[in-house]
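The structure is given below, and queries will be raised subsequently.
For this depiction, one protein chain was excluded, whereas all remaining protein chains were kept in their positions.
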Amino acid sequence: MTVAADPGADPGVDTKSELSGRGSMGDVVFRGIAVIAATLIMVALAAVFIFLGIEGIPGFSVDEQHYAGQGSFLGLVVPLLYATMYAAVLALIVAVPFSVAIALFISHYAPRRIATPVAYVIDLLAAVPSVVFGLWGAVVLGPYLVPTHAWLSENLAWLPFFDGQPSGNGRTLFTASIVLAVMILPIITSICREVFAQTPRLHEEAALALGATRWEMVRYAVFPYARSGMVSAVMLGLGRALGETMAIAMIVSPKVLISLFIIGTNNPETIAAHIAQGYKESTPDRLSVLIATGLVLFAFTFLVNALARWIVARGRAK
Amino acid sequence: MNTTSLRRALVPGITAATLALAISACGAANEEPSGSDGEGTLSGTIKGGGASSQEKGQAAWVAGIQDANPDLSVVYEPVGSGSGREGFITGGYLFAGTDSALNDDEGELTKAKEQCGADPIQVPAYVSPIAVVFNVEGVDELNLDPKTLAGIFSGKITKWNDPAIAATNPDAKLPDSAITPVHRSDDSGTQENFTEYLAAAGGWAEEPSGEWPASIKGGEGGDGTAGVVTAMQGAGYIGFMDESAARENDLATVKVQVGEEFVAPSAEAASKILAASKSVGTSDNDMAVEVARTTTEAGVYPVVLVSYLLACPTYENAEDAANVKGYLEYILSEEGQETASEDAGSAPLDREIADKALELVGAIK
Amino acid sequence: MSIQVKDTSIFYGDFKAVEDVTMSIKPKSVTAFIGPSGCGKSTFLRTLNRMHEVIPGAYVEGKISIHGQDIYGPNVDPVAVRRKVGMVFQRPNPFPTMSIYDNVLAGNKLNSKRIKKSEADSIVESALRGANLWNEVKDRLSKPGMGLSGGQQQRLCIARAIAVQPEVLLMDEPCSALDPISTAAIEDLIHELKSDYTIVIVTHNMQQAARVSDDTGFFNLKAAGQPGHLVEFNPTKQMFTKPDNPDTEAYISGRFG
């Protein structure tokens, strides 16, 4: 169809209009590219499993000297997995309340003039490299927290977390979980902030019109709306905490063990930190053990994420 | 509209890309060949790798040989002794650095022979004193005997005012506080040599190893030398590291008992150890030694790291052969050993041993 | 351009939204569809240019032909159908990234058709004149389309629709988001456009149907959950004075839910 110069021409005259189009090659090709791109993601994830598997499966059954003194792969990976989860949960416990509060601060409490720069700074911090956090945690924060360690061990020793000889330099899981919390805080905050900001104004105004205070408005209009977004924000934070490597490797004095105690000189070692520390100086056998633990970490985060998705989906369905 | 706004999106992108290209087009300011001082004739690139304990020494040697031969590039990847030997055996590395001598426990020696077509050359190249460092309030000097050290690091001696410590330090005001021994949480040649020393001293039940034994309770781990340095901020801590790192970070060092006297770590005292050690080489090309950890000779510091270089006697490619030969000769030369001593704090090789090693390396073709 | 609809039912997956519609829409006239919410009149309107296919799982049974050509026949490209049958939506939706000028030419621009500047200018002018908007915007053609008032935006959308020279113009409650003055302007415009285009309009406003249309179709639901169906299709005058069906009368006189 060509474009006639005069759109006012009587359209009724043009009776031989051709409806069968010149095909939709463009659509087919474009759609094809999109499908291929989407499928590539599946391929990539499968490739991660396959290649880690090829290089890592020999690591399940090598000579026992390569299991860092734990005798077998299971003996090594179970404590590591425990520590990975433990450190991440500790970080979440610290980070989530703060993240939600800061997100609320930015979206609903702070004056615009403050909120925008604060939001910007928080976003910026999401990109601070983990080595810098590690550096700061080990050199600056750890020593600063030594008195706190001593205080906790003196006064809260009835909690298993603090029952024991405190560290003299702050290189503990306690310090690391605070640093980890600071690291994941920007991620959780920025997502929460976005979902809070997306609360329909109508809901908020409806709540205010009913005479609700600001907190009641947040509680009854904002939170219910944002719940699934908040869960996925927390999950993202959990994901980052589970996989965090350098900061923990640099801060914590690690040992392969299962323990609740977090302020001493022997702290449970996480998978990622174990890989990073073992990686530098390693034989091929040891390397395959490390890749195998990496595979386990990947499978584990996969499961955690899948579980989280499932919970979010179920929450939505209700 | 749409085309224009897409075009507008492209403009900054292209600008950024061009800018990046423009910057990367020129080399690093210090890498442009100056052409004046270098007179060496070696050219090309050789790649080696292995023990990270040699990293600083290798950096000094690489700098030295590249300054002398501007057309030569030497790459040393500090990937660890095991991976270094693996790389050497599979031909990925033309030379390798390793903390433990190549042997046939896992068939590595045989494979290396196959790769080289002859007995591989193995020479000591890097000897570095390991300092035992401590941080105890009110204590500036500490003398310890090997057994006590082993007791401290294995967690049997737990208080600073333990009689075993007091015995060798009658004048020190030792506090009644806990000892926290710091070890390396990564696999390290320094640690392997240190535990070898402890094992030789007695009172250490574990097998010497680059990895800290999992069976020892207590203590604290640090990632790399840097990790141990940070850990040493804690009061009541004791640890070990390259003597140069201890000096660099102003940490107090322990004098260890050798014979009747107490010796502080120093390059000079460490360099005497090889001459006192027994050769355990498996071939004429192999200069591996069993370090005399229990020596009682005066002025010798036995807590040292000894690290070796691996090379083939012959290479298929003549340029590679010349480069490896030139580089290894430089490492073993008096100048090379001095350079490493200055930059990395290592102990220069005893000249007698170095000359013997130079003979082996000189035969590379 | 007459439109013939025969035994047409519309489905969303398993759900039958509209059942057995048969009607004949006269060329160059205004046909209005009225009926309660959810009775399928908008859905039906969208099948006239295959816009309902945008929703996955939607399909049509029966036959709809425009000027004798089955628009659901094999080899028929829905894109070509839409070029013949333009559409104006409930809310004015000018393209936010485009100026007024570009909005009018959007049909060409989006298809990457190259046209001469002079030709483009004349298309823009005649389309805007056709939409009674020329005098209001001729001095700010390069300003964003989103900067106009609601009524102006809607007329811009009409201009955009007629710039591709359709033969039929579908309007889905075009005035529901507008104030009375803008509504009057659009109604006037519909009167004028009638001489050139076949117009089908869905409206909630019975007075509007009575004012602008020549024929009226009344859609209704038998019961909640049941598909919508066409109750009556007659000239507007008859519809509003003596409808055939008692339900129609009930709805029009307001005696209906």
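When the chains are written out, they are named A, B and C in that same order, and each has its own residue count from 1.
Criterion: a residue touches a chain if its C-beta (ideal position, glycine included) is under 8 Å from a C-beta of that chain, and two chains touch if they have at least 3 such contacts.
Following the convention adopted for this analysis, contacts and distances are computed from a predicted model.
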Per UniProt record, name of the chain withheld from view ["Phosphate transport system permease protein PstA", "Cation:proton antiporter", "Fumarate reductase subunit C" or "Acyl-CoA dehydrogenase"]: "Phosphate transport system permease protein PstA"
Partner chains on view for the chain not depicted: A, B, C
Hidden partner chain, touching residue among C:5, C:25, C:39 or C:164: C:164
Options C:87, C:141, C:178 or C:193, residue touching the unrepresented chain: C:87
Listed residues B:137, B:261 or B:342, member touching the removed chain: B:342
Chain not shown: contacting residue from A:121, A:156 or A:260: A:121
Absent chain, residues of subunit C that touch it: 49, 51, 54, 56, 79-84, 86-87, 89, 91, 93, 95-97, 106-107, 109-112, 144, 146-147, 157, 160-161, 164, 170
Where the unshown chain meets subunit B, residue by residue: 1-3, 5-6, 8-9, 12, 20, 23-24, 27-31, 47, 49, 56, 59-60, 62-63, 66-67, 73, 75, 77-79, 83, 86-87, 90, 92, 224-226, 228-229, 241, 245, 248-249, 339, 342-343
Residues of subunit A in contact with the chain not shown: 24, 26-27, 29-31, 33-42, 44-45, 47-48, 51-52, 54-56, 97-98, 101-102, 104-105, 109-110, 118, 120-133, 135-136, 140-141, 178, 182, 185, 210-216, 218, 232, 235-236, 238-239, 242-246, 250, 271-272, 275-276, 279, 284, 290-291, 294-295, 297-298, 301-302, 304-306, 309
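As a convention for this text, only the chains that are shown with their structure count from here on.
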Relative to subunit B, chain with the most remote C-alpha centre: C
Euclidean distance of C-alpha centroids - subunit B vs subunit C, Å: 81
Rounded Å distance between subunit A and subunit B, as computed from the means of their C-alpha atoms: 37
For subunit A paired with subunit C, centre-to-centre distance based on mean C-alpha positions, whole Å: 49
Subunit B residues counted as touching two or more neighbouring chains: none
Multi-chain contact residues (two or more partners), subunit A: none
Touch list for subunit A against partner subunit B, complex: 68-70, 138-139, 142-143, 146, 165, 167-171, 249-250, 253-256, 265-266, 269, 273, 276-278, 280-284, 286-287
Partner subunit A, residues of subunit B touching it in the complex: 51-52, 78-83, 85-86, 178, 180, 182, 185-189, 210-211, 213-215, 217-224, 226-227, 230-237
